[in-house]
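Removed from the display is one protein chain of the complex; every other protein chain stays in position.
To keep things simple, chains are lettered A and B as they appear, and every chain counts its residues starting from 1.
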Amino acid sequence: MSEERRDSAMQGSPEPLPHAGVEIDEPKFADKSYSQGQLVRRRFFRHKGALAGLAVLILITLLAFTSIGIGPLPGWWDKDFTTTGSVINGGRPTMGWFYLGEHPFGQDTTGRDYFAMVMRGTQISLVIAFTVGILSTIIGTLIGAIAGYYRGWTESLLMRVTDLFIIIPLLVFAAVLGQIAGGAGIFALAVALAFVTWTGLARLVRGEVLSLREREFVSAAQAIGTGSWRIIMRHILPNTIGVIIVATTFAIASAILLETSLSFLGFGVQPPDISLGSLISDYQTAFTSRPWLFWFPGLFILAIALSVNFIGDGLRDAFDPRQGKDG
Amino acid sequence: MTRYILRRLAISFGVLFVGSFLLYIMVINSGDPLEDLRQSTASNRDVLIQGRIDTMGLDLPWYQRYWDWLTGVAGCFTGNCDLGTDQTGTDVLSMLEQAATATLRLVTIATFAAIIIGIIVGILTAIRQYSGFDYAVTFLTFLFFSLPVFWAAVLLKEYGAIRFNDWIADPQISVLQAFIVGAVLAFILQAVMGGSMRRRLFTAGATGAFSVIALLYFTYVGWWRSPALGPVIVILVSLAFAVGLVALFAGLGKRRVLYATLTTVGVGSVLYFALAPLLEEPNWWLLLGLLVSAVVVGLVVGYFWGGYSRGQAMAMSAITAVFMAGMTFADHLVYAWHGFLELKPRPISTIGASTPNFQGDFWETTLDWGTQLILPTILLTLISVATYSRYTRSSMLETMNQDYVRTARSKGLSERTVITKHAFRNALIPITTIIALDFAALIGGAVITETVFGWNGMGAMFREGLDHVDPNPVMAFFLVTGTAAVVMNLVADLAYASLDPRIRR
Partner (left out) sequence: MTIIDETPAQPVQGGAVLSFTDLEIKFNTEFGRVHAVKGITLEVNPGEVLALVGESGSGKSVTSTSALGLLPRNATVNGAISVAGKSVDSMSDRSLRKMRGDDVAMVFQEPMTALNPVLTVRTQMIEALELHGKAYGKDAEARAVELLTMVGIPDPERRIKQYPHEFSGGQRQRIVIAMALSCDPTVIIADEPTTALDVTVQAEILDLLRSLKDELNTGILLITHSMGVVADMADRVAVMYKGDLVEQGSAQEVLTRPQHEYTKRLLEAVPKLGSRGETAPVVQEEGPKALEVHDLVVEYHRQGKEPFRAVDGVSLSVKRGEIVGLVGESGSGKSTIARCALGLIPAASGEVAILGEDITQMSRKPLKELRRRIGVVFQDPASSLNPRLPVGDCIAEPMDVHSIGDSKSRREKVAELLDAVELPRSVANRYPHELSGGQRQRVSIARALSLDPEFLVADEPTSALDVSVQASVLKMFTHLQEQYNFGCLFVSHDLAVIDMLADHVVVLKDGKVVEQGARHKVLADPQEEYTKRLLMAAPVPDPAEQRARREQRYAFMKEIGEEDHGLHIEHDDSARGNGPNQPFNSSGLGGLAGGH
């Protein structure tokens, strides 16, 4: 079968012009041709899980940022996450099927509005997760590309550093760094976490680069005198974009879990800042008396991580149709 | 090969050394070790501070402290280990011994369970790609990937332990509940088995009917509080296992293999009765000895039955023997459940690694262990199962597309042989590496699980050490995870070489 699919040049001489070239394996190409980007988009939008994930993620992000506002910008929700007040009705959630009520997610023990607190936690968790995801992608891509292309000592060094991260569990590394950086605000924490999470991607990119540099178009570029940097940036990295985007997505999902885990252990976001993890940590013992304090932040973490994971799965299918339907 | 492994080991220890240095420096700079004392209002505050400075060597320069720690560790190679003391002056080595046993037990059991379940689920989803079952498992794996461990742990405590303990006090299953459980099981099993509509309906019907009847019967006879398997069930299940094993991996056409496993079950049945008095109050060494003899019996039976397929017969008989030994063990354990409930009315624990002041016979103590272990194990297993099943699935799908699988099919081999003999062995190669590398990470991940379940394991040691800016417990934790990682890396290399003839040197 592979031979049938690989190449469909099926012409006699004189060779026909472009449109007639493909007959057996990609018949529609003849009428309408797709660019790589269009193909990816097409496949992504056919992945229902990914679409649902995207919708949920957008919804949560909008909710978190518009409700209580960002920094000086006010949101549409009239309460904030610091003001204490009297506890109404034991702090139970007032949310019903069709109305929000005074405190939709209830109140904590000191009477703070729990909806505002969860929104604040979501904001921080999202910001940290995306910062970590993007930063670690940049670090990982650069180091992976350099190690894979130049080989030699750069590569050995990278491999040893990766070994280091296998030997010191990620959580331990992150906890120690988090302990150091946690007090300095969420961006310091995000940078610290990015510093420990890039190795996986670096290994992945290195693997891709190692196989790409053996491809003939790279040899061709070298043969005509193209500089190394230009080869990496123009010929190699654009061809790893699929892998990178997919890995970034999964990195974001695991960053959410990493941050919340650290905050839960007390090494992540430090009070007065709130993250979804620290909310659970604070109220885990309240499960029997005030279960809502436990349920809402957990469900938000789950929803964010799940939707990001599904988006990642959709992207992987879109970029790598080998695993997709009908080969 | 040996040279290669030695080289890898040397590099790993080098990395371990660098890692220890980095970690030490980071830990001692992660905060102020005297913070709690500085804020204290105790009258002897200065004495306390001075005392801690002396125990922890805070007045020494950082390289001196690291050097002291390193020479202490180096002593381990000559037999006198010194991992230093924590801030209160307790010897870290003795702390570690206790903590490491608890943690390693947890992680090892979870890993083995996850490997078995994960690989089976992965293969099934690969075979049934794009079926409802595949989609359901895919969704569940994503759910487990996305689950905050600590959050899930609290849920598990509530529903797996507290509610279960309430229920076991007076176990009742209503007819409606039995039907719901039966329907769910029926649906799952027919999706796994697949096949034509008729076959699916039959599978579902049989499963549903069987589960409903079993559930109601068990409730009626009070099985939940005083269960027993008895020789009949042990022997029947072992027979079914033997036949299933042969059917799956050798094919029932290989009569000699089938007879070998059946003979093994026969010998096992005799031993079941013969050894019963011995198993009244055994110990672990005895059990281990019995397990080894079971393997030997299996091998011997396989050897004499084997004929032209001797190797296969020996392997299958040995596996059957081990399974039967396990069944016998389970039989005794299940039998002890009633007495155990008397001793401990709320069996599943949510806190700690063992019940304080628990007194019981061998089987009851084992049950106590098990009930302590079960929740954290489930939690760790679930997450690893998600990873392993996913890897197995994609690895299987990849190998199923290879040319040699097509060759195997073109010889007329059944799909079962193609999968178990040709595809699976190749798919196993990448999976081995991942599992080995994952083990060390799992110990790290156990930190959270231990925290939630209040285990006094290495996780607690690490967390408290880091909290108090106390390097020695943290470094002890690192030594264990690091060594485990190095060892598992080595295991991965060896497994790789044994699975893939191309890299044997």
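As a working rule, a contact is a pair of C-beta atoms (placed from the backbone, for glycine too) under 8 Å apart; a residue touches a chain by one contact, two chains touch by 3 or more.
Because the structure is predicted, anything quoted here is derived from the model rather than measured.
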Residue among B:S30, B:Q87, B:T103 or B:T417 touching the omitted chain: B:T417
Omitted-chain contact residue, chosen from B:A408, B:I431 or B:V474: B:A408
Missing-chain contacts mapped onto chain B: 3-4, 307-309, 402-404, 406-414, 417, 421-422, 425-426, 429, 499-502, 505
Residues from chain A at the interface with the omitted partner, ascending: 1, 3-4, 6-15, 17-18, 21-29, 33, 35-36, 215-217, 219-227, 230, 234-235, 238-239, 241, 321, 324-327
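One rule holds in what follows: only the chains that are shown with their structure count from here on.
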Chain centre separation (chain A, chain B; CA means) in Å: 30
List of chain A residues in touch with chain B within their complex: 49, 160, 163-164, 166-173, 175-177, 179-180, 253, 257, 260-261, 264-267, 277, 280-281, 284, 287-288, 294, 298, 301-302, 305-306, 308-310, 313, 323, 325, 327
Interfacial residue positions of chain B with respect to chain A in the complex: 11-12, 14-16, 18-19, 22-23, 26-27, 29-31, 130, 139, 142-143, 145-151, 154, 158, 394, 397, 401, 437, 440-441, 443-445, 447-448, 451-452, 462-463, 466-467, 474, 477-478, 481-482, 485-486, 489
